[in-house]
Structures are given as structure tokens and as C-alpha cells.
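Only one protein chain is missing from this complex, and each of the others stays in its spot.
Chain nomenclature is as follows: A, B and C, assigned in order of appearance, with residue numbering initiated at 1 for each chain independently.
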Amino acid sequence: MRFWGFLASVIPFELAQGLGVTGRFFFKRKATIQYPEVKPVPKDRFRGMFGFSEERCIACHACAKACPIAIIHIQDHFEEVEVEGKKRKKKVLDRYDIDVKRCMFCGLCEEACPTKPVAIWLTSKSYEAAAYERNERLYFDKGRLQSWDGVRPYPGVLTPAQGQLPEAPGGAPAGSAEPKP
Amino acid sequence: MPAPLMTYLVIPLVKIVVILAVVILLAAYMSYFERKVLAYMQIRIGPNRVGPRGWLQPIADALKLLVKEDIVPSRAEKLVYFLGPVLVVVPALLVFSVIPFGPAFKVAGHVVTPYLTDVNIGILFILAVSSIGVYGVILGGWASNNKYSMMGGLRSAAQLVSYEVPMGLSVVTVLLMANSLSLVKIVEAQQRSGVWYVFPGFIAFFIYFVCGVAETNRNPFDLPEAESELVAGFHTEYSGMKFAFYFLAEYANMVVISSIATVLFLGGWLPPFPNALAALWASPALAWIPPVAWFVLKMAAFLFVYIWFRGTFPRYRFDQLMALGWKVFIPVSLVNLMAVGLGVLLIGGPR
Amino acid sequence: MSEPEALKPFPDSEEMEISFGPQHPATHGVLRVIVKLDGERIVDAKPVIGYLHRGTEKIFERETYNGTIPHTDRMDYTAAATNNQGLVGAVEKLMGVTVPPRAAYIRMILAELQRIASHTIWLGTHALDIGAQSPFFYTFEEREKILDLFEEYCGARLTLNAMRVGGQPYDLPEGWTGRCRTFVDQLPARVAEWERLLTANRIWKLRTVGVGVISAADAIEWGLTGPPLRGSGVKWDVRKVFPYDRYDEVAFEIPTGAGGDTYDRYLVRMEEMRQSVRIVQQCLAKLPDGPVMAKVPKVIKPPKGDVYFSVEGPKGELGYYVVSDGGTNPYRLHVRPACFINLQALPEMVRGQLVADLIAVIGTLDIVLGEIDR
Partner (left out) sequence: MTEQDKPTAPAESAPQPPAAPKPPWEEKPVTPVPHDAREHPEVREIAAAVPDAVLEAVEFAGQVTVTAAPERLAELARACKALGYGFLVDLTAVDWQARPEGRFDVVYWVHRHADSRRLRLRVRVAEGVEVPSVTGVWKVANWMEREVFDMFGIYFADHPNLERILTWEGFSGHPLRKDFPIEGIDTGAAVYPDVFPPGGGPVAGGEGES
């Protein structure tokens, strides 16, 4: 068998085998997606851009406490509200800001939110929130969190302002948060 | 227009312009061809944004390099730094003057030869000129006053010198068979004997091509510009047009090696098995294929193999590369030279 | 093996000192190696680290226990699942929580998929450093499929944050196990294809056999764990020695190499990918039903005391030392980083070799600077 060993060492069969592999890949289907024209489809649980609904938010600060890097700033005050004749004190949200510039999209705020369905959610499928200037454009206050100006929603996903509420008509649109088990 | 002025000045000038234009365009589109083929081997697509299906990518690259700022390191040797790329490009383009792209043919009464000159010491000229390219690499590496590029320069000097020898020896085996140094006569010798020299001199062909890959610093021998080790080897400090020259020279050298291999081993512009299938090639269906097409087809095949190598093989370490060159290629090519010499002596070869 | 030791540096040759990195194409992150060269031969190599130091262990001390998990994703950013698995395992051990079997199996599936993904990054970049360009794209194509599975399960591709103290925050989406099985069933064929490109390749062998050799005794002395240790022939894997989750209910082997050089470590990791496929297949078959979260209070307050718990990460033993003073924040949370300790053996493995081998050895140690610098 020494002869075959010598022959194999002289004639590079295994190099040809390697060339065969790359040769076959030459004809295989390509994996490239032309990004701007063809957008990759995020999955349902994709933790993308924030969604926020002020009606459902009870200003309990649970999300601000749960956030590992404390970038949710909430201020609220009490107001007297007449509910069926009884005087009730109700919390009103003044300020609900998220410093998205430093956010790591870990989703702990969405998990901590006690309301059903959640008032702050990340599972909107939009990921195009790039900005030229980070301090201003990426600091989302209550209004922008709902109107999403400056964020291009993923086609088919309603922005919070367009009523992306789970009980919006036609059940939960693809982008809204289905209630967590 | 007096005849000598025409034959010694105007026609060569026209040919020079044509050949230079073709070569530079070919080298530019080589980069596009390489990026596309490499991409297809790596399940991706390659440039397809600039122009239809990416056709204008090389033009865009050239323009970019043209207008890019040409940074010269402060403590570089200005003159030698400038000379580096020149010394690499000029030999690469000079070699094309001798390569026969096709046989002489008649156009409106004039005999037109699709090559610049038919120097009767063609092979010697090519080997001599292409070894000047080494200076460009070494001087470029040393002059840019950067540790990495100096190492890159030294490495490529040792590599090019030690692979020049086996390449020369394998070319000599072809000379034995063709009994002439001029490239045109070699192709005609292959036509007369009806067999391409790749069949009798297969070992020489294999060694020639592998050494060709080493001469042009291509994978698996791309030590001098091994990105992972020396950042970018000898052309780390070059940018703008000077970098474009190194780029152009590398691709031009690839085309040179491929075309010489075509001429020496695959019978230049001859269709496969020129004599045995002469009837087939002369038949009306295939008669219209110009000889130049055969030449370009074979050269393209070689270039594809170059890129195929780049997509597949890892890189040799420097000492292994030298060991392979000296301990394997040189002895084998010497033994092969003797064998072919003996063969030619016995069989008698073309007179 | 080329004879580097025989060539002693010439007495009067002055060595050239090169700084390798921290921004260098082949240092897998911001590692700087100050290399003393005699010609091309390495006389000495001194790694300099700390460029990516973010003070993770200090940050741990101000976070709640579930708040530390996103930070562990960012230590070894190529293996978030095993990082999470280590931390939550340590806190559960401290609290005495038993994780429901379904959660344990989901964790094992995620960890093994993460091991495969980490090994694909290693193979892609290691082959690229040594010159072979194509494996990079083939391996990343497979890794893309794993990241899609992760994205479908927890919403993130790289920084998963997919485990909580006490179990899993959410269950597998339906159809996920089917997609996971189809991926895992076709992976061995892909690994075989990569091996056809490299394993027998003479240039690959020339570049890896006899490079970065470390003996079994030295490997233990230098505290190596994971593939670098198993490449030298020591059959030691945390999943077998201290079984956690449900690894004792799953059959798999531990591949070991003989020579302790780069080629053996390459073979060990390729075999580990096949073993991970076996594990995931068995986990998918045995996946029990039931809850995914144990009865754990909403605010995690472990008892006073300290515990050390380690998992077998793709790079080696990843340990967590949790010291609790009974509060909601960990009093001290130390991480035993496998890459940090494996990197320490670099000078030992590289002395006397050539510059090109330094690149091969950095690749074979499979270091990630996020875990080294924390």
C-alpha cells in the first residue's frame, strides 16, 4: 500500500475533492436578499420597535423598575375623577419617555407590564429606526411612542396611532402583542 | 504614406493602442469576473447594483481609485515609493507585445498579424521581463516604511525568486518539443505535430500553472498580501491610483500567465485536435469560429481555475511554501526536463 | 512537526517587536498581542486585553436577578443561550428551585443549538484566517437557520435573554419543534461537506498539524477547559462530570483528540457539532408537556449564602459564583470566563512558531473578547 500512499501524496486527489465542493456550490441557489426592495420577514415574537398605548397604561412604574438600564422615565400625578357618582383619584400620565438610544431591546418591560393586553410592547415587527442624530431623534416621548414619526413601520404593521390595539378590528394584527401566557 | 513609415510606425502604434486598451479593460473586468465567480461559489450574488447586473462595477472602481486621495506616508522614501507600482505595471503590460492572439490573416490585401511582434526569442523575453516585477513589490514594501509591508515585500521576493526556477524549467521542456523560442513558431509546431503539448508534457504543464499561481501571489500562495497576517502585505500603505496600479498589475499578470500557458501547452489559437478533427473544424457549421475565439476561450478557462483556487484552498505558511518550491517543484521539473529531452531525442520531434 | 525549538535565536540578532491588534482582522475582537519576532519566528507573545471591559460584574450588583440576564447575553456574544443557562442555573441552585422538565429540555435544546452556532462562527473565521474563504459563507448559512429558530422562539437572534430564574418565560411556538427537527436532521450532511473541504486538505493539515501544541498535563496546569482541553486528550466535560438540567437523561459522547494541536481541536469541535445534533434530536423526541415555569415569587430574593454553578459553554467551563445577602440584587456575582483563562496559555502554545501560526492558534482557542474583558 506504500505505492498508493506515495501516489496520493503526489497527485492532490483531496484538493480536487475540495474543488468539487466549491464547484457544486457554484450552481446552488443563492441566499442573498436584495434588502431595500425585498424586506426580510421578522417573526411574530420579534422584539422590534416600541409600541405604547396611553389608555391602557396605569402608570404603575413596573416597566421602569424592571428595565435593567433604567431608561424609562415616567412622571404622573393624581386627579379627581367622577366615576358613577363616587369621587375617585386617578393617576394621569404626564411624561412617559424611553431613551431608545441606549435600549437593548431585552423585552423585560413588556414582561413586567401588569395590564392585559400590555400597554408597552416590543413585538412590533418594525426595525427601521435609524436616525442621523441620536440624542434628539432616538429619545421617544409619549406622543412619538404612539405616532411613530421617524420610524418606518414594517409593511402591514399598524403603528400604535393607527389603533394597533389587540382588540383593533380583525383581532390582533400581526405586529401587536398577543397576551403572554 | 511611405510603406516603411506605415509598417514600422503607424501599424505598430495602432496595435499597441488596441492591445493596451484590450488588456486594461480585460484586467478591469477580471476583477468583476473574479468577484462574480467567487460570489457564486459562496452562495451569494456579487456586485449587481452598478449598471445592469453590475457590469459597470469595474468602471466605478477605477473612477473611485482615480479620485481617491493618494496618501503618502510621511517618512516614506518618496521616489522609491512612487517607483514601486510603476515597476510592477510596466513589465506586466510589456509582456503582451509578444503574445500571439491568432494567426496572420489578410484584410483588404494587407497581411495583418494579430500580435505586435514575433520576436524569435519570445520565451526568453517574457521570462526576463516578468522577473522585473519582483523589484516593484520589494521596493514598494520597503519604501512605505511600515513593518507589515516590509515583511510582505521580503516574503514575496523570496517567493517569486524561488518559483521562477521551476517555471523556467517547465517552459524549457516545451522549447525542446517545439524546437523554437518564438511563440508563433511554437503554436505552428503544435499545429504541424497535430498534438497539443499539454499531453506529452503534462507534468510540465501542471508545474508551470502552479508556479504561475505562485508568481502572481495568488491563493494558495498569497503570502505577501495575506490579509490575516500582514494586514495587506506590501501594498498596505498605498491608496488611490498607486493602489490601482498594483491591482491592475496583479490581474494583468494573471492574464499573462494564462495566455502563455495557452500558447505553450494548449496550442494558442488552434482548435482542439487540430489535425485529427480538421474536417470537423472546416465544416460550414464551425468554420466561422475565428481562431482568436479559441485563444480567449482557453484563457478564460485558466482564469476560472485561478478563481476556483482562491475560493477553495487555505494558504501555505511561508516556510512550507519555500519547502514546496525547492524540495518538490524544482527536482520534479528537472527530472521531467530530462525525460522529455530523452523522449524528443528518441521520437525525433519536428525538424 | 517543523523543528522550531532547534532554531535558537542568534545571539546578536535584535528582535523586532510588532503590536498585533487591537484592531487587526484576525484577532476575533479587540485583542492586542505584542509579539517579539526574530525574523518570522515568534520569540515571545504578550496578550494585552481590557479594551472591551464594561464592568459587567459591577453592573450585576445594581441589577435585579432577572435584570442581570440581558447583561450575560453580552459577555460571550456568540453564545447567549449558554450564558443565560449558567446564570439562571446558579440562582436556582442557590434558591433550591427545581425547574419543570419541559423547561429543562427547552434549555438543553437552546444550549446545544447555540453550541452549534458558536462552532460555526469558530470554523468560518478560523478557516478564513488560514486562507480558506468559502467555509465562512457555508457555515454562516447554517448559523442563519439557527438564528431564525431563536428569533421565532424568543424574539432576538443574538442577545436572546430567553431564560428566567425558575424556567422559561414563554413556551415554544407551535411548529417550532418541526422546523428545529428539519434543521437538525440536515446539519450532519452540511458538516460532512465542510469536512470534505478541509479535513483531508494537505494545505490545511500543513497549517494545523503540530501548530499550537499543548500537552494534557500543561493543559490542566494552564486551566484550559472545553475543546482546547479535550483536544489534548483529557476526557472532561461539565455536562458529564456535573450533569445539570437533564443531561444525564440524554446519550452523547465526548470527542477527544490525541496530539493537542490545532488539527485535533478542529476534529474535536467538528465531532462536537455532530454530538449536539444527537442531543437535540433526543431532546425533541423526549420533550415532555407541562408548565415551563416553576413556582417562583415575582421578585427573586435568594437566601443568604453563596453558590458556584458551571455549565459547559462552547468555549469551555463557564462558571457563575453568586453571593447573596438576601436582597433583590446579587451582593457579588463573579463569572469564570472560559476564554479569559484559555487565552492565558497563548504564549506557551506559540513560542517558537511562526507569525502565521499565531493567527492559527488565536483561531483554535476560539476566544471572544466580550467574555475575556467582561
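Structure notes:
Definition applied: a contact is a pair of C-beta atoms (placed from the backbone, for glycine too) under 8 Å apart; a residue touches a chain by one contact, two chains touch by 3 or more.
A quick note: this is a predicted structure, and the numbers were derived from the prediction, not measured.
Annotation: of C:I42, C:L87 or C:V234, C:V234 touches the absent chain (contact as defined above).
Remark: the omitted chain is touched by one listed residue; of C:E40, C:E142, C:E272 or C:E317 this is C:E317. Annotation: of C:G21, C:P100 or C:G352, C:P100 touches the absent chain (contact as defined above).
In the full complex, chain C touches the hidden chain at residues 49-50, 53, 55, 57-58, 61-62, 92-100, 167, 220-223, 234, 236, 241-244, 248, 291, 294-296, 302-303, 305-310, 317, 319, 321, 323, 331-332, 334, 336, 340-341, 344, 373-374.
The rule is short, and it goes like this: only the chains that are shown with their structure count from here on.
Here the CA centre of chain A is 27 Å from the CA centre of chain C.
Here the CA centre of chain B is 45 Å from the CA centre of chain C.
Taking each chain's centre as the mean of its C-alpha atoms, chain A lies 53 Å from chain B.
In chain B, the positions touching at least two other chains are 41-44, 311-313. Those residues of chain C in touch with two or more other chains are numbered 134, 138, 141, 197-198, 201, 203. Here chain C touches chain B in the complex through residues 2, 16, 18, 24-26, 40, 127-134, 136-138, 141, 197-198, 201, 203-204, 206-207, 354-357, 359, going by the rule given at the top.
Considering their complex, residues 38, 41-44, 147-148, 151, 219-220, 222, 226-229, 231, 310-320 of chain B touch chain C. Looking at the complex, you find that chain A touches chain C at residues 9, 12, 14-15, 17-18, 20-22, 25, 31, 42-47, 66-68, 104-108, 111, 122-123, 180-181.
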